[in-house]
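Note that one protein chain is taken out, while the other chains of the complex remain in position.
So, subunit A:
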């Protein structure tokens, strides 16, 4: 590779991200930017959830910051974060050589397959909140899970036709692996040395501490309960308003995307409430169900839009 040393994916976190973007751009993917809302996983980005529905071909790749409020460890655990990056690739329909493309992308970021043991280990993916499932694997590199590989079968309760292939790279884990670092906060972020060097800890340690406090101790639960109800109500309201009028010429839904934003919001608020420990085991199920109902309704609305393939 001719890139300068500080962009080398085995020395630089951002170099790794840029290498993956370049690789997938080379496969015809639209390189998108992160969605501007808090989500639990890259799958929530409408570029995956909604674009996986309907007949239209779609190829995209993007980094998505993922929030898992419950996984916060006040910056004290070298492997667990409440905010981390996923690199997400979605290809609809999945090309027949998706496994080979994935392996080539690992080569590109410095995983030499003559040295490392890459394995595809059964992992059936299911998102109860998105009403989605698929079959695939967790991809192991020398015993460490570095990616998830899923053939979407259903999203928002609808069969995927055609099926999309989804790849999710755990960027911090992969970077720790290729950089040979034991603690996530020691990752070299910008690939520079000496005074120029910026570490992952420089960027995120304080945030991990503060957000852990927020997620577990200070988030206002009454306010969050209200936010949940508001987001749920707003989602339903937008879905109703966007619904095509009976007999109108245009039978397309007009507000699928804004409604879906409210679904994402409800999901994240639920995760925060869960982290605060104020949702009992029995209530938990019913909250998950409520979010899923929103996701399903948004999926149904999306299928009535141009992006969803409606005429």
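The rule we apply is simple: contacts are C-beta pairs under 8 Å (C-beta built on N, C-alpha and C of every residue); 3 or more make two chains touch, one makes a residue touch a chain; residues count from 1.
Assume contacts and distances are computed from a predicted model.
One subunit of the complex is not drawn; among "Quinol oxidase subunit 4", "5'-nucleotidase", "Glycine--tRNA ligase beta subunit" or "Amino acid ABC transporter substrate-binding protein", its UniProt record names it "Glycine--tRNA ligase beta subunit". The residue from A:4, A:26, A:55 or A:128 that touches the chain not shown here is A:55. Contact with the omitted chain, checked across A:160, A:175, A:235 or A:297, is made by A:160.
From the options A:44, A:84, A:137 or A:302, the residue with contact to the chain not on display is A:137. Mapped onto subunit A, the interface with the missing chain covers residues 55, 78-79, 93-96, 99, 113-122, 124, 134-137, 141-144, 151, 153, 160-163, 165, 177, 182, 280-282.
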